[in-house]
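In this view, the complex is presented without one of its protein chains, the others remaining in place.
Going in written order, the chains are labelled A, B and C, and every chain counts its residues from 1.
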Amino acid sequence: MFSLMETDIAESPLRAAVEDERAGAICTFDGRVRNHNDGKAVSKLSYEAYAELAEKEGNVVIAEALEKFNIIRAAAAHRTGDLKIGDVAVFVAVSAAHREDAFKACRYIIDEIKLRLPIWKKETYIDGGSVWVNCQSCSSHAHKHVADKGRHSHEVARASESTRS
Amino acid sequence: MFSLMETDIAESPLRAAVEDERAGAICTFDGRVRNHNDGKAVSKLSYEAYAELAEKEGNVVIAEALEKFNIIRAAAAHRTGDLKIGDVAVFVAVSAAHREDAFKACRYIIDEIKLRLPIWKKETYIDGGSVWVNCQSCSSHAHKHVADKGRHSHEVARASESTRS
Amino acid sequence: MSLEGSKTVYIKYFALLRDERGLASENISTEAATLAELYNEIRSRHDFSLPVERMSVAVNDDFAEWHNRVNDKDVIVFVPPVAGG
Partner (left out) sequence: MSLEGSKTVYIKYFALLRDERGLASENISTEAATLAELYNEIRSRHDFSLPVERMSVAVNDDFAEWHNRVNDKDVIVFVPPVAGG
């Protein structure tokens, strides 16, 4: 089950959702807001989602993981709205009989969530600028969006390694 | 930090121990008692450790992970004593700036813990037998240990895939 | 170039595109045949920064292909590069 959450992601119900008597292994991942990105101090971060499609695609990713790997249950959630440093942005939990499958499926789900779900991250930096971070395929560019003399100008900033968590 | 625990492993303090403002990714693993192993219904399970060496070696494994991977913090714990189905036998938590490192280090720590720490598992089955499960290198054999006519006999049983979690 | 009649579609904007358009959604009358034509039409009108090659597109809450036809009453979302997680 995949869900979008407007408030703090509580990990324990998601973890509980994957528990099973047959499960010998549970792997979890959480992506959190860091205090730095690309070397810049982050003061604020918010996620916006195209909710209908993000939830649908999130459930497709989980169904794919259940199909591809020998796992028992999987659950994931993604935050929307304003987050502060240390907040959980995304959480994934997978149970399996054996650890190999649990690790691989957990990794698959977080990778596909980041790659495919229509969710966008806006970072605001202590030095004032703000950016919609664009990490499609993790090789693209972030477009820095700055109000400038009454019209929009777009300054291209490298979305380097550091936009990945 | 690695510790042996004689009572329930509480995950939240271990997870909290790896939190850090620089951490964008936390990966956790827990190994739990399954209701079946190698196709046999497990009624009871206990872990015995050579405590002094297990704790020392557990901390060596964590130090190695901190050395090999670009991670921030790592913590792990292993149960000893009697466990029941669903109980957490081992828990690992790792934080890193990026998820690749968090996953790899978490996997490294659980693999090395299972391979190197002097900890032994005794499974008792619903059908009555009990076994010290031997999974060294995951290719060895389990020696079934049965009290038999006043002396010990040793019946070799395959410790197959299913002894891994 | 389209020889289609006029259609009315509902467009929802997210993230960078919402900022650039200054709106979260709007109804548009268009004669564009394909989703790609429609995006380029709106892009040139509002000076969107992202070329179609960097975008994805969804119709009626499912991902679609840029060469798909535009149908009357479609709900269309142009999807800028995503950055979840």
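In the analysis below, a contact is a pair of C-beta atoms (placed from the backbone, for glycine too) under 8 Å apart; a residue touches a chain by one contact, two chains touch by 3 or more.
The structure displayed is predicted, hence computed values, not measured ones.
Q: Can you list the shown chains that the absent chain is in touch with?
A: The chain that is not shown touches these displayed chains: B.
Q: If the missing chain were put back, which residues of chain B would it touch?
A: These residues of chain B touch the chain that is not shown: 31, 47-50, 52-54, 56-57, 78, 89-90, 110, 113-122, 132-136, 140, 143, 145, 152, 154, 159, 163, 165.
The working rule: only the chains that are shown with their structure count from here on.
Q: Mind checking the centre-to-centre distance between chain B and chain C? Centres are C-alpha means, answer in whole Å.
A: Inter-chain centre distance comes to 52 Å.
Q: Once you find the CA centre of chain A and the CA centre of chain C, what distance in Å lies between them?
A: 25
Q: Two-or-more-chain contact residues of chain C, please, as numbers and ranges.
A: If we look for residues of chain C contacting two or more partner chains, we find none.
Q: Going through chain B residue by residue, note those that touch at least 2 other chains and give them in order.
A: Within chain B, no residue touches at least two other chains.
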